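The complex is shown incomplete by one protein chain, all other protein chains being positioned as in the whole.
For chain A:
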Amino acid sequence: MDENKVIICRCEDVTLKEIRDAIREGFTTVEEIKRVTRSGMGPCQGKTCGLLIAKEISQMTGKPMEEIELQSIRPPYGGITFEEVTKGTVMENDK
């Protein structure tokens, strides 16, 4: 497996190599890795990469998965346009 070709964060195009480099540099929490690599800052807010990063941290540091905190979940839960906010939320199917 070429860790340069494995994408962990699809929104921000962050590779497995970048995640592992960050952990080796001493960033051993999901929140820190988010800030160093931008993983989890895209539209899905880490819904995909958060767990994958936690797993990498667990494997590289030996810390059990259940002790690794995931990133903070921030509102809004899904992307919403400014227009939807100002006019009241309109569901995609209603248009």
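Keep in mind that, in the parts below, a residue touches a chain if its C-beta (ideal position, glycine included) is under 8 Å from a C-beta of that chain, and two chains touch if they have at least 3 such contacts; residues count from 1.
Going forward, contacts and distances are computed from a predicted model.
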Per UniProt, the name of the complex member that is left out, chosen from "Isopentenyl-diphosphate delta-isomerase", "Branched-chain amino acid ABC transporter permease", "FAD-dependent oxidoreductase" or "5-oxoprolinase subunit PxpB": "FAD-dependent oxidoreductase"
Contacts of chain A with the absent chain, listed as residue ranges: 27, 29, 31-32, 35-36, 38, 41-43, 45, 72, 74-76, 79-83, 85-86
